[in-house]
Structure formats: structure tokens, C-alpha cells
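Please see the structure below; I have some questions.
One protein chain is absent from this view; the other protein chains keep their places.
What follows is chain A.
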Amino acid sequence: MTAKLQVQHLTKIFGRRIPKAEELLKQGKSKAEILKTAGATVGVNDANFEVNDGEIFVIMGLSGSGKSTMIRMINRLIEPTSGKVLIDGENLTDLSKKELLDVRRNKMSMVFQNFALFPNRTIIENTAYGLEIKGVDKDERLKKAHDALELVGLHGYDDQYPTQLSGGMQQRVGLARALATDSEILLMDEAFSALDPLNRKDMQDELLDLQENLHKTIVFISHDLNEALRIGDRIMIMKDGVIVQTGTPEEILTQPADEYVEKFIEDVDRTKVLTASNVMIRPTFVNIDKDGPRIAMRRMRENEISSVYVVNSKREFVGVADADHVMGLIKQKNPDLMSVVQKDVPTTGPDTPITEIMEKISQTPIPFAVVDDQKHLLGIIIRGAVLGAISGNEVTEDE
């Protein structure tokens, strides 16, 4: 993983007395104090972060936290007061107007909250806008635009006008416009916030599907933690123009940096009410008292998993057997499954709150076993299911 985009000491101050405000900022004065004494507003204060190639990087914060300013400084729609934005090592803030146009045309494209489609242009003309600006000839740009529309699942709307489409479809056009230019970096400014919840979820899925094939570097602005948890590889939380925490969704949830982040995740934090039984899924298991290695192997193959849970005839939990060891037994023609069962598997009760076991779950490779007082195996907890449940999605259960 290499850094595609690096932001170094990026600062934006709005207002007239910028040098004074900068000085106050260096002295460590707060945003409110600077506004009072210098009459300048600090948009973003000394931001440092890196976005890796091919990752979805979510910048999160409430309104006024500076996240919109941040994303606009990345393509210099807003000129930074100081600091650097490096793309593939090239500093954007040094570029001349002409060089900047080149970067905007070829390296980055942007998707807007309210779609920002041109009402006087048809869908295909909107999609081809970036290519038209670059001077790509008409046949080629229309073909590329058409391909981009296909990619986002819009067929047969080429000659309609934006107002004839629903919100969700309009944002697909917005996304297609960004994809049509083949730029490596997508800047998405609250791209799905204007959509209703169902459409939003569809678009998030769509984006994840596209990302699997396209591997764009995506900077995604959001104020919605659920959205950030769903789509973000990493999340950066901002408050009052300052970066509060950067980390993976798990890190944000398990180790909130301060009270602000805690409060932030509280709204959406279902961990406090969720218990192990809410997130466990049905395990694949074998009965040690009657099943041998071959049955165990078959169960694993059927379910496409690499380990199987072992119980006895009373359904009491015994342990876990993994595919490699079971395979070894079969090769040796040894029927003693018990000899390869791993017994030190982490277990938990069905009523344990997830907060208590979250950290352990994220650290152990083997899914937790949920057992009741009589040691009966009730279910297992896999990592994805925990995160999914916290971020508000149903736990999918394979039967």
C-alpha cells in the first residue's frame, strides 16, 4: 500500500486578517478566540493525513467541522492558506493555473451532494462533460460516457434531462460523470446524503461493488457514521477544523480517541444494547461422538469454511477442528477426530454485551463460540457480523 494522496500541515483560514489569525493559531488559540480577536474563521487547522492507493477514506464530522473545506482544498476549489497536498508526490499547492487544470482534468473528479448536474445538458452530455473539457472528440467521449453510464446501471436515459430522473438516478449520473474521465482519485462530497435511506444503501452497495473492480482512491465526506462504517476502509473524524482521530472502523469503535468521538459513535452505537446472542450466527458443527474426520471435511466443503465446531451428543461445546488438521487425519486414515480438536477457543455467554468482547473479537482469528450455562453451543460470532450489526445492517445467516 502506497500513499496516493498526502496532506501535510494543511490550513485554511477564512477572513481578512489572515496573517494575524495564523499567528494566533501558532500560539495555540482556539477557533472561537481567533474569531473574536482577529475576526477570521479557521476552516481547517494543520491537517495531516495520507490516503492509500485504492482505499476508501471517509472524512467524518458534523457541519462546521471543516470536512467540506478539506475536500475542496484537495482539488483547490478552495485555496489553502498554508500546507501541502501531494498527489503521487507532486505538490498541488505549487502548481500554476494551467498545471492545476491538468490535474483536475486527469487525476481527480468530484461527486457533489446535490448532484450538481447541468440542467441544460442531457444525461449523456452531463456524463461526458469532463471529457468535453479535455477536448476528447465527440464520438469517443460519447462512447466513454455511455460505458460509464452502463457501469453505474443506467440504461436508456442518455437523451433525457436531469430533472426527469429521480434523486438516486441523478447521483448515478454524477458518479458516472466522475468515472468517465478515468481519474484515479474520486472526491465524494456527502455524495449520498441527499438520498432517502433505501437509495442511500443501494448507492453504497453500488460504490463498493464498483470499487472492487476499479480500485479508485476515494475520499468520501460524510456526517453519517453508519455510512462511514459501511464503506470506509479508514475513517478520519474532524471537529472544529481539527483532526480528532484517524483509524479503521474497528479502531474508531473500540478505541475512541476522546469524548467527542465517543459521543459521535454513541448516536449510532448499538454496542451497548447488543448482546452476543444478537450478533451470533449459526455454526457449522460436527458431533464428536458419532462423526469422524470425513464428515467434518464434508461439512467444511459444503459450507466453504476452513474450520468446524465440535460438540458432543449432548450438544456441549468441545472445540474447533480446522481443515488442515482434519485433512491430515484423513491422509493418515486416522479416525480419531478428537486428537486434532483445539480446545482453547474463546467462548462467551449469550447475554454478554458486545462492548465487553469487541476488543477480543477483533484480535482473535477464530470466531467466538457462544455457549449457555450448560455449555451448549448456541452460535458463533464472526467479526464481520459484529461490525455489520453495529453499523445497522442485518446479520446475514447462511442456512
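The rule is simple: a contact is a pair of C-beta atoms (placed from the backbone, for glycine too) under 8 Å apart; a residue touches a chain by one contact, two chains touch by 3 or more; residues count from 1.
The criterion applied here is as follows: contacts and distances are computed from a predicted model.
Chemist: Out of "ABC transporter", "Acetolactate synthase", "Transport permease protein" or "2-oxoacid:ferredoxin oxidoreductase subunit beta", flag the one the UniProt entry gives for the chain missing from this complex.
Modeler: "ABC transporter"
Chemist: Among A:181, A:204, A:245 or A:348, single out the residue that touches the unshown chain.
Modeler: Per the contact definition at the top, the residue touching the missing chain is A:181.
Chemist: Looking at A:8, A:82 or A:113, which makes contact with the chain not pictured?
Modeler: Spelled out, the listed residue whose C-beta touches the missing chain is A:113.
Chemist: With the full complex in mind, choose from A:17, A:84 or A:105 the residue touching the hidden chain.
Modeler: Selected residue, touching the omitted chain: A:105.
Chemist: Which one touches the absent chain: A:22, A:55, A:132 or A:206?
Modeler: The single option touching the absent chain is A:132.
Chemist: In the full complex, which bits of chain A touch the chain not displayed? Write them out.
Modeler: Touch set of chain A with respect to the missing chain: 72, 75, 77, 100-106, 108-110, 112-114, 116-120, 129-130, 132-134, 161, 163-164, 177, 181, 187.
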